[in-house]
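Left out: one protein chain. Kept in place: all the others.
So, chain A:
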Amino acid sequence: MTEPRLPRPNPQVLFTELDDGTGVLLHLDTKFYFTLNPSAVIVWKSLAEPTSGPSAIAERITKLFRVDHETAARDVDNVLGEMLEDGLVLPA
């Protein structure tokens, strides 16, 4: 089974990383701020890496935070789904 392709960041969204590992996305069209927890920051940054797929992102999160792969994979799916709904990312 081939992995679903990652969506791409909406160019109208500005990412700002904060000192504590969290981040903020500002949608320049709607002027909404979205806060990202540290694992969502990993997801966002990974979108800039073309070779990476959802399971590779989950793998990174598993290594960085104490979560099992299944939980991390579910989180990545959820985050990407929400980002798509909010127009923060665009379909691949």
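Just so we're on the same page, a contact is a pair of C-beta atoms (placed from the backbone, for glycine too) under 8 Å apart; a residue touches a chain by one contact, two chains touch by 3 or more; residues count from 1.
Simple rule for what comes next: contacts and distances are computed from a predicted model.
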Chain not displayed: protein name in its UniProt record ("Bifunctional protein PyrR", "Hydrogenase maturation factor HypA", "Nitrate reductase gamma subunit" or "Radical SAM protein"): "Radical SAM protein"
Chain not shown: contacting residue from A:Leu14, A:Ala48 or A:Leu64: A:Leu14
Residues in chain A touching the chain absent from view: 14, 16-19, 24, 26, 28, 31, 33
